[in-house]
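As you look at this complex, bear in mind that one protein chain is not there, while each of the others sits in place.
On to chain A.
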Amino acid sequence: MTMVVNAQQLTSVRAGRTLFADLDVQVEAGGVLHVQGPNGAGKSTLLRIIAGLLQPLQGQVELFGEPADVDREQWQRRLLFIGHKPGVKSELTALENLELQAGFDGVVIDDPWQLAETVGLLGLEDISAQQLSAGQQRRIALARLWFSPAPLWILDEPFTALDQPGIELLQQRFAEHTGHGGTLILTSHQPLSWQPPQLQQLIIRSPEAHD
């Protein structure tokens, strides 16, 4: 099995507080890493470090066997990160947002209406996103998972604001992705109803909490 994420001895300090120290993370192709921990434990920080948005204080991250400083562009071509903010343009409609996102991912959506139906946005496709609810905006952002060719998905709280059918739908998509050898790192407070064959649980507790 090829190692997709290999992070060694990560240490991160934010605002003078040690979030985690000497943390090792390893995920293989087809694997799922479920990061858990209380609010403020550093889950998002860890995900942002793996995605290359933040530099750890110590340690280094390798994706697909390469550190980021060798060829950053190659790195970024293989990962998809969706954070707390959906990255959806509120002035544009759902379909326009999907089409532009597809442009960034270098793909053309064959049937945007079909995609809108799949992610539960049918009937809302020509309303500007600012008139949609938080959950619907989230669905626009997550629709990217249905066409993105990136093998590594890093999702920070993907279930936020989604209803129960939405959460089920998303987990079905996760199962398809990992079934095809894709890799997934996610944080969430609720347990997954889906049981992936290669699930790792990582629970972050601030080292200072034990003092």
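List of remarks:
Throughout what follows, contacts are C-beta pairs under 8 Å (C-beta built on N, C-alpha and C of every residue); 3 or more make two chains touch, one makes a residue touch a chain; residues count from 1.
Assume contacts and distances are computed from a predicted model.
According to its UniProt record, the chain left out of view corresponds to "Heme exporter protein B" among "Heme exporter protein B", "Sodium hydrogen antiporter subunitD, ShaD", "Zinc-finger" or "RNA polymerase sigma factor".
Across A:G59, A:P86, A:G166 or A:P196, the single residue that touches the chain missing here is A:P86. Check A:G42, A:P112 or A:P151 against the missing chain and you find that the one touching it is A:P151. Contact with the undisplayed chain is limited, among A:G103, A:G135, A:G179 or A:P197, to A:G103. By the touch criterion stated above, the residues of chain A touching the omitted chain are 51-54, 73-74, 76-79, 81, 83-92, 96, 100, 103-106, 128, 148-151.
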